[in-house]
Each structure stands twice: as structure tokens, then as C-alpha cells.
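A short worksheet on the structure shown next.
Heads up, one of the protein chains got dropped from this complex, but the rest are sitting where they should.
Naming follows writing order (A, B and C), and every chain is counted from residue 1.
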Amino acid sequence: MKYGYLGPEGTFTEAALEQLLAQRGESGTAERYAAISVPDALGRLQRGELDGVVVPIENSLEGGVPATLDALTRHGELQIVAETLVTVAFVCAVRPGTALEDVRAFGTHPHAEAQVRSFLRRRLPAAEYIPTASTAAAAKALSEGTADYQAAIGPALAAERFGLDIAEADIGDNADAVTRFILVQRPGSLPERTGADKTTIVAGLRSDRSGALLELLEQFATRGITMSRLESRPTGNGLGLYQFSIDLLGHVEEERVAEALAGAYRICRELRFLGSYPSADGKITPVESLTTDTAFQAARCWLDGILEHGRRD
Amino acid sequence: MKYGYLGPEGTFTEAALEQLLAQRGESGTAERYAAISVPDALGRLQRGELDGVVVPIENSLEGGVPATLDALTRHGELQIVAETLVTVAFVCAVRPGTALEDVRAFGTHPHAEAQVRSFLRRRLPAAEYIPTASTAAAAKALSEGTADYQAAIGPALAAERFGLDIAEADIGDNADAVTRFILVQRPGSLPERTGADKTTIVAGLRSDRSGALLELLEQFATRGITMSRLESRPTGNGLGLYQFSIDLLGHVEEERVAEALAGAYRICRELRFLGSYPSADGKITPVESLTTDTAFQAARCWLDGILEHGRRD
Amino acid sequence: MKYGYLGPEGTFTEAALEQLLAQRGESGTAERYAAISVPDALGRLQRGELDGVVVPIENSLEGGVPATLDALTRHGELQIVAETLVTVAFVCAVRPGTALEDVRAFGTHPHAEAQVRSFLRRRLPAAEYIPTASTAAAAKALSEGTADYQAAIGPALAAERFGLDIAEADIGDNADAVTRFILVQRPGSLPERTGADKTTIVAGLRSDRSGALLELLEQFATRGITMSRLESRPTGNGLGLYQFSIDLLGHVEEERVAEALAGAYRICRELRFLGSYPSADGKITPVESLTTDTAFQAARCWLDGILEHGRRD
Partner (left out) sequence: MKYGYLGPEGTFTEAALEQLLAQRGESGTAERYAAISVPDALGRLQRGELDGVVVPIENSLEGGVPATLDALTRHGELQIVAETLVTVAFVCAVRPGTALEDVRAFGTHPHAEAQVRSFLRRRLPAAEYIPTASTAAAAKALSEGTADYQAAIGPALAAERFGLDIAEADIGDNADAVTRFILVQRPGSLPERTGADKTTIVAGLRSDRSGALLELLEQFATRGITMSRLESRPTGNGLGLYQFSIDLLGHVEEERVAEALAGAYRICRELRFLGSYPSADGKITPVESLTTDTAFQAARCWLDGILEHGRRD
């Protein structure tokens, strides 16, 4: 099996891939591939060059990852089959022998720079910021001696991978920051239902109906379904035209989820199913008695009796 | 075929039966039976002594007819298969030779008395009111000479049937008053779908959930279904415990109606289906594009594809 | 003070009046007047001939009392100021010396007859039923020797008032049957807020908007207000045109109730307020923290700050 991830090496995404491989018992056997972008990774997956791809989907500080949300929506025929959470712990890495006092400039990705501001004010108040294409790119250039800066900010994995020293660890403003990654595969069988599942969809509303979002949410609420994420994404066709990227707690094989999705499909301009897969936190989703599979099946059975014979209590 | 109706002869219910028989081309062949009460009529129908029963269900002045609504709910296994409307036109009937000036007392059913008040004030201001068990019973007793009154108020059909003269016609306070009657039969095949149909149900809400009526109505609203009648009826188990008698525009064989009924069944303590049948007014129910059978079937088809193979746009 | 009630003497309504007078400490001083109908009683109240009127509004077996609901709606400028509950216990009354075996016919009001069916089957299977205008009228005629029957069915109060013996007590089919009565007065100050209050309204929906009932109920649900009664009443202008008679748990002086009523007024074709008054059961209505007066006032205060100065957190 060959797995791709959003590279370069040494990023949090690679850490996520390793977690997922360990869970699946494939750490020893899997081949890894660092893709240069999410579309690149997904394209290779679709063409059969890769068997799975790991990409970030949501960050507890920054929100949804637009590149992933948009690429998954545009790419048909790919489904999410697993998710995992990685704690976002930043370090300040330097070449062996460099002290923090020697740092006149530092490199990192703008998102990372935004998350270590209090460390910068406290320890590198005079250092210049040099943006890089990724946190790993910053570490790599520093390691190879091609950088205009003396420190790289990123994950510990990047420092380790490129032979840098850690001048200071745990420098993030928010110690609890966490990023959620997903494993994407070509369609096939759905992951088995565990009771602790998520379903991800993208819903484009009909622009010509007001209250359309309300109607969509009612499809979930009337079946007792909780949303764990709702993100608006522009359709690209004009200001104010949005589609919504949504995670629901439940599996499409549950009656309540299946009926809600069919209802949503009916009222939306476009509805894309991106996958049903086990929740990383493993928490069983409580289902109230009125929305169990049994309750839905009893109702259908009652209705079938009427359709066949008319009233017969 | 033997049809029962809420007797005695000469009531508006008999007029309704004649209308329904004419529509069905059975005027010449059908046997008629005047039952003494709604439960009597329905009991005979259930035991196979009758093939159909006509009873009043709703009056434009008085609202729902409780005896019918309750009897139909309690009697299982009977279904409504047709409806018809009868204009409620009252006459003041007398024995041949009697003048209005000679009338010192009049007999009629209390509901009828309530609908001819302005005629009474104007033409019989001094006459005493003698309540009778039905408008036809008043006419019959007057005709047979056993009555303590000189005039009977009721339908023209009663005067005609019992050989009375009409002293004054069209004496109702409200010239547009109309009563709706239904034809009930034992279960069998459902009446065919015409596009102008009604479905009648009785819904008992779960008392332990606030907002339960709102949830029930949402089951209809989210599928674009209009209610043409909503009546609350006490359950008999205490003040404030109600069930609802409801007419919906649509036929249970329509996808939108079927799914709404299954949803209602799931969230209600008790849901009884009483029938799907052609509307008396014959007005085609408009169905918006998002709730046609085609829209529901497309959604189910989309869902089935996912359940079989995972995502596949 | 002079109080009217729906007569004649000896009915459950008179019993309700006595309960209400006892609660108000006016049993010894009040003058009583037995009106011949609900409109008669309300008319006298409005003209100042009476200071209060007691009428039945709801029965646990039969549902709302149409005559009262309609009369209160049509009569403007009268408000409900109190309610009380009376247990509906029927007796079979006879002239002293008569035994049940001697009863060949019995008189009572049709509503009462419908509630003692099992007693009739068991003890008077062969007796003829003679309808009367009220249960008290049956007792009176029996007592005065003008009746064609040997037994009168009605409340114990009627037997007592007209000097009849009770051949058998507690003969109702449903031992828990209860009727709710209201005390109506001319407008003036509202009854004081007790925390255990009801508010009664009549709402006429705009016929030209589908989902109108749903919108009305949402006005209550979004403010956490519970309905304890919802009755549909025909408007008299055609089949399917209804208005709704509603009891809400709460007092119009509560912010949540006031805002809900103003919202309902805005979206209804017609909204009539019939009164806010203490609940007979005295149960305090629980109010969740988001809908307390404090919560509404804090929101208004926040809004006023914005309207005065623009944003100022």
C-alpha cells in the first residue's frame, strides 16, 4: 500500500499519517509519498498511483482548511475513510551551535507565525520574519545553509528530520491547539459502522429560496442529528454565494442519517457525500429512542401495511 | 350493496348518501339503512351487515362532528373512501293547513335551533322551543300527530318525506353553511390517486415532550404538505390531553405524504390512518418541484448508490 | 356583587360558581343569577347588570365548549379573571319512593347521556331515553310531576335542589371526568401575576399563507412558552377556515409572554386577548434562564446602548 500526504517531510501531516498507519498496523509495510499540494495528492490517488492520502481538514485555531475542503468537493469519487487528531506543538529550531541571541531573522509558514506571537515578543522581539512555503521548508533551507535566517519555527518532527537543534519547545500561544487530518481513498465499501462515526457532506443551497440554510438544518434536527462542524465556503461565483461543508455525528448506514441525507439531497441545489468513518475520539453518539433504526423501521412497516391493504390498525 | 347512514330518514345525512350513490352510479341498486347512531352504523359495517356508511364529519358553522371523529378513531380497521358536501338549508315545516301564526311551539334538534335564530326572532318570537333527538324526529312526530308543537325545523328532505308543507324555506342564519360527509368502508384497496386527494389521520402526541405539536406540523411543512383541517379532541384521560384529527391535501401513495406519515408515526405516541380519498371539490393539489415523487425517488436512488459503493458522484 | 352563571339552578356551573365565590370569600354576600344561555349571561355582564359570569370552557371528555369559546370571541371587552375545576359526578335521581326497577324512561341532556352508557346498559337496559334541554331541567320536570320519565340523570346538586332521591351515585363512565369553568368580568386591571398563570387568546390565521399555524406556534416555542390547550373553531365563513382558541402557561405581564403575543398579533389576521389569570391547579410554571424577565431586559438594555452610541461592548 502506498500512502501520500501533504508534504514536504517533517510536517504535522506526516505525523498524522504515521498515527493513522500505526492504528491500521501498516507502519512497517506502507510506502510513503510527500505530495506538493492537496490537489496533487488527490490527483495521484484518483489515477491509482496512491492507495490513500492524508490531508489536514480542520484546525482548532484557524478553522477549516480551505484547500482541502475545496479540493475534496471538486474531486469526485474520493471518500474519507478515517480521521485522526494531532496536537500542534511548535518548536524553535536552530543549527547546532546557534543560540537564540544570535537569531536576527526567522523563517516559517505564515500560519505558524500567527500561532507563536507571544514567544516572538518575549524571546525574539527584534527578529525579522521571512515567510516560507511551509514550516518544513523553513527547516530544510536552514539545515542546508540556503536560508536568510537563523531559526526555523515548526513541528519537532521537522527539526528531527533535518538535523536541527531545538532552541525552545512548546512555543505555541495555545497549548491545546490541535489539527484534524483525514485519510482519503477511492470509493469502495464504506467503513464499518461503529456507533461513534462521522459523516462529511458539502451542501450547495438553492440560491432562489430564502431560509434555505434553515431548511437544511431542519433536515438534521428533525432526525435528532448533531452537527460537529459547519463551514461556509464560497462557490466562487460571486460574493454571498456559499456552500456548506458539514460534519454530522452518525453513519450513512443509520436510518436517521440516510433519511436526513436523502431529504437534504432533495432540497439542495447540490449535495456531495464525502464519507462516513469512525470518529477519532471514539465517543459513542447517543441516539434517542425516537430516532433509532428500530423506530424508523417500525414506521416503514406500518406504512407498508397501509399501502398494501388500506387501514388495518 | 347495502349502505347505512346516520338516521332517521329525512336528515342531511340521507341527502349526502344520495349524492354519493349518484356519483357512484348506485342510486338505483343500493339498499339503504338508517342507523340510530354513528357507533351503531360503524359496528354494523364492521360486522359485515353493511357495505358502506355515510356520516357527517365537519360543519362550516359548528366545526368537527365529535361523535364521528371519536367513533372513527376508536373503531379500528375502517377507512374513509369518499367525501361529499351538502349545503345546509333549513325549512320551517308544518302540517297542511297550519299557518305560521298558529305556531305556539316548534320542535328541532338543538344544533338546528342554534342556526335559525334570526328567523325565530323575526317570525316566531313568542313560540316555545321543544328539543328533539333529530330534525327528522321533529318532522316525524309532527306528521304523526304525537308532537306538542305545531312546526318542525329541519331539511326540506324531511318535510317531503313526512308529507309536511313548507311554511318558509331558507331560514338559516348563514346561507353558505355546508356540511361535509364521508363514506366509510372496511379496509381493502385504497381509493385510486387522482391528484385532488385528502388523507385523514388522528395523531396522539407524546405528552412528555414540549413542542410536540410543532414537531408534528414540521413533518408536513418540510414536505410541502398543506393541512385543510386540524381539530383537537380530548383523549378522555384528563384536561389538556389532546389528540389531533387532521386532513392533509395529498394521497398516501404520494412519496411526500408517505414519508411525512412515517415521520409522524415515529414521533407520535399513536398515529391512526383513516383514509386517502378524492376531494369533493376536485381541485388538483399543486406540488412544488422539490416534493414531487420524482424528487423523492432521485434522492433515494442517490442514497442507494452511496450505500452500495461509498461515494461515487 | 351580582354573579351570573349558565343556568338553570342545580347544574355543574352553579357548583363552579359556588367554588369560585368560596375562594373569593364572597359566598355569603354575592347575589346569584341563572342565565338562560352563555350569550344571555355575557350580554348582561357587558350592560352592567351583572358583575361577573361563570361559564364552562372545557371538558375532559368532550373537549372545548363551543358556545362559550365562540361567545367570548365575538363579545369584545370582556376578560377572564379566574378559573376553577369541577369533578363531573353523575347521579340517577328519582322521586321519593321510586325504585330503579320502576324506571321505564329517563330524562337528561344528550351530553350527560353519552357519559353514563355503561350504567344504562347494566341497570336500565330497557329504559327509553327522553332528551331534555339540561340535566337540571330533567330533574325539575321530574320533581314537578310534568315528566314522561321516572328518572333524571345529572349532578347531585340538581337532585338536592329539587328534592329528589339518589337511586345510584357515581354512575359516570369515567370517574375522573372534570370540567373547567371560567369567571368573566368587564375589563379593568389584570389579575395579579402569581407565577402559576394562564393566558387565553383566540388567533385567526391569515388564510393566504401556508404554514401559518406553524409560524404561530413558533412564536411561543422560541420564547419557551407551553400551550395547555389548543382548539380549532370554524370562523363560520366556509369549510376549512379556522381560528384557534389557545391557553398558554404564563401571564401577559411576563416579558416572554408579552413579546410572543406581540409577535402573534403581527402575523395573525386577528388576535384576541381574553385574559391572564391564576391557574386552578396552582402549579408554578417553570421558566428557563434564557426566557426570564431578566434575560429579556438584559437584551433590551444591550440593544438600547447600541441604538444610542453604536457599538460599545
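Going forward, a contact is a pair of C-beta atoms (placed from the backbone, for glycine too) under 8 Å apart; a residue touches a chain by one contact, two chains touch by 3 or more.
Computed from a predicted model, the values in this text were never measured in an experiment.
Put simply, the hidden chain is in touch with A, C once you look at the whole complex. Contact with the chain not shown here comes from a single listed residue; of C:Ser27, C:Ser118, C:Thr194 or C:Thr222, that residue is C:Thr222. Residue C:Gly263 is the one among C:Gly172, C:Gly263 or C:Pro278 that touches the chain missing from this view.
Set against the missing chain, the residues A:Leu85, A:Leu100, A:Ala156 or A:Leu290 yield one that touches it, A:Leu85. Taking the complete complex into account, residues 76-79, 187-190, 215, 218-219, 222, 252-253, 258-259, 261-263, 265-267, 271-275, 290-291, 295-296, 298-300, 302-303, 306-307, 309-313 of subunit C touch the chain not shown.
Where subunit A meets the omitted chain, the residues involved are 58-64, 66, 85, 110, 129, 131-133, 174, 176, 178, 180, 210-211, 213-214, 217-218, 221, 226-234, 236-242.
Throughout what follows, only the chains that are shown with their structure count from here on.
The chains in contact with subunit A and with subunit B alike: there are none. One inter-chain figure worth recording: subunit A and subunit B are separated by 58 Å, centre to centre, where each centre is the mean of the chain's CA atoms. If each chain is reduced to the centroid of its CA atoms, subunit A and subunit C end up 60 Å from each other. Residue positions of subunit A touching 2 or more other chains: there are none.
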